[in-house]
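The complex appears here without one of its protein chains, the remainder shown in place.
Chains here go by letter, A and B, matching the order in which they are written, and residues are numbered from 1 within each.
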Amino acid sequence: MIADNGIVIAFWVLAATTVGCALMVAAVRELIQAVLFLALTFVGVAGIYIVLSADFVAVVQVLIYAGAVAVLMTFAVMLTPSADRRNSETAFQAPALVLAGMITAIIVFVAYDTDWPIADRAGFPATAASLGRAFLKPYVVPFEVASVLLMTAMIGAILLTKEEEEDEHA
Amino acid sequence: MPTLGLITGYWFDIRDLSNLSRKIYELLGDAGAPDWLIWVLSALLGTLGIISFIGAVAIVNIWVERRVVGRMQSRLGPNRLGPFGLLQPVADAIKLMQKEVLQPASAPGLIFSAAPILFTVPGIALMAVLPWGRNMTLADLDVGVLYILGMSSLAALSVFMAGYSSNSKYSLFGAMRVIAMLVSYEIPIVVALLGVVLFAGTMNLQGIVLFQETYWAPMVLLQPLAFLVYFFSVSAELNRTPADIAEAESEIVGGYHTEYSGMKFGLFYAAELINAVAVSAIIATLFLGGWWMYKLDELVPGWMIYIGKIYAVYFLFVWTRGTLPRFRIDQLLNFAWKWLTPMALINVIVVAAEVLVWEESGWSAGFFVPLYIAINNLLAGALVVLFVRVLAPKFQRFPVRPRFAPEIDVPSLPAPPLMGEPRTDLPASGAYPI
Partner (left out) sequence: MPIKTEPVEVNIGPQHPSTHGVFRMVAKIDGERIVDVRMVVGYLHRSMEKLAEERTYTQNIPFTDRMDYLAAMTGNLGYCLSVEKLAGIEVPERAQYLRVIFSELQRIASHCMATGAFINDCGAWQTPVMYCFRDREKVLDLFEMTCGARLTTNYMRIGGVAFDIPDEFLPALDKLVNDELPRAFEEYDQLLVGNEIIMMRARDVGVVSPELAINASLSGPMLRSAGIAWDIRKADPYCVYDHMKFDIPIGYNGDAYDRMVIRIEEMKQSLRIIRQAMHDLPDGPHKTDVPLALRPPPGEAYSRVESPKGELGFYVVSDGGPAPYRWHVRAPSLINLSVLREMTVGQTIADAIVTLGSIDINVGELDR
């Protein structure tokens, strides 16, 4: 197993936090509180990235997910009418629980049963530089495609929310 | 007793605090403590040092701010409590602690109470990556700059939570304004720092300071445009005047912290100060050279030089606060998207080209560094002038001064419409583009 006791303790604490916050997302009544717990979940996942020595990905996770995606979800919650902002009792609770339980069971079973090999090579000395080189040498085409996709999304958002030119000036 | 010279390695030479910690670890290791204990202890010691600095800063800066702003307004500032009013922050803290905590009954309690804490934590966590000396960094992260950006973006979320959970219209206004502004200003911050990172070649904060030491030029000379863009956008992120629309005292009374009282409000206030100091520390590290000061840091403790630079930048913040009126929200968003973002992007393009030329040509730094200083400063000046010419709103429709009439002169106007008829003589006032 893992050599260092510290890593084991850190992993279990972070995993408990993450899973607990994720459960709270589904369990709380108020939508805004759910978004807050989701942000905490993201921070927990960033912690797990740090346990795996992926420092760049961890910080980017905090920056993008907890800093921007959570804000986006907050805006989305603000735009929902107040009546729909509570996790009301629906008839879907039992089937949803069953489905979630089944998916969890499958994942746990597969994870337990697989023979996880230990990677041959050592960890990266500087993940940011390696990632940068990977973006620009072997994986430059997906990188460019992703940026074009983002630009299309931004232009689409601006077009969708543009108001008609109103003639207000008397 | 060694004479006062360059920084030595003796344990009592507090000019380099790593000597002290190294001595403690040696003592502990000789006594037989396990490795992980020394590791945990080192983290704790560093954290203790930083938190004590933060505590001192939160107390002193209240005084600095009020006194300096008071002097700028040609009045004395606090001078009753203690000599020069130095005990004023203590009185403020005691007052806030003994106040009754009024909480609106309809505010959801968890978020309402958690928001001030969530606002404080990133500011404190930010100071962990700062280099205080040649060997004095708590967390020498390889992605230090990104870590700073991540922590500042966390603060934005907590401000919104505070405003929303107060369940009052004024706070909601503050929260809405602040979220739009904070999200818009993150882009100039990131792109400006991107220019700095490109030049230095590393995201490690200690590495950037060493870069400035190697080439004998603080980054503010090499990248004036990045410094200007970063300074203005970060004063907007900190909700300081001229961009303090979120807590505009004369308009929406308090903005997102209207409904907070007692120590919760005290925590917001202190967190703003801590954020301001953290950001001043970042500017001092990235642009002014941190603990390095042209060989002076081998005599004087590096952390003293660093604290001096922090307070110099903080004085700049207080200066702009005391002098400038505040912008409207649409003017602020305009400024972020049409002025700062293009300037930062142009800066990154030019810097990338410069770095490429430097690496490819292989000539010595002594040629490139002054050349780039000259080019970048000229570019910054030209860009600022160009933007002002093209983008600044034109007020020259009417003269700035009024005209004078020596005698009465009233124009004769058509009679107003009678009551009951639709009014055609009133213009639509106040319509302006957004």
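The rule we apply is simple: contacts are C-beta pairs under 8 Å (C-beta built on N, C-alpha and C of every residue); 3 or more make two chains touch, one makes a residue touch a chain.
Computed from a predicted structure; not experimentally measured.
Novice: Using the touch definition from the top, which of B:Val69, B:Met263 or B:Val384 touches the missing chain?
Specialist: That would be B:Val69, which touches the missing chain.
Novice: For the chain left off this view, which of B:Trp132, B:Tyr314 or B:Phe327 is in contact with it?
Specialist: In the full complex, the listed residue that touches the missing chain is B:Phe327.
Novice: Name every residue on subunit B in touch with the hidden partner chain.
Specialist: Residues 69, 72-75, 169-170, 173, 241-242, 244-245, 248-253, 321-331, 393, 395, 397-411, 413, 416, 425-432 of subunit B touch the chain that is not shown.
Just so we're on the same page, only the chains that are shown with their structure count from here on.
Novice: Using mean CA coordinates as chain centres, what's the gap between subunit A and subunit B in Å?
Specialist: For subunit A versus subunit B, the centre distance works out to 28 Å.
Novice: Can you list the subunit A residues touching subunit B in their complex?
Specialist: Touching subunit B from subunit A are residues 5-6, 30, 32-33, 36, 39, 55-56, 59-60, 62-63, 66-68, 70-71, 74-75, 78, 126-128, 168-170.
Novice: Note which residues of subunit B are touching subunit A in the complex, please.
Specialist: 36, 108, 110-111, 114, 141-143, 146-147, 149-151, 153-154, 156-157, 160-161, 164-165, 179, 183, 186, 203, 427-428, 431
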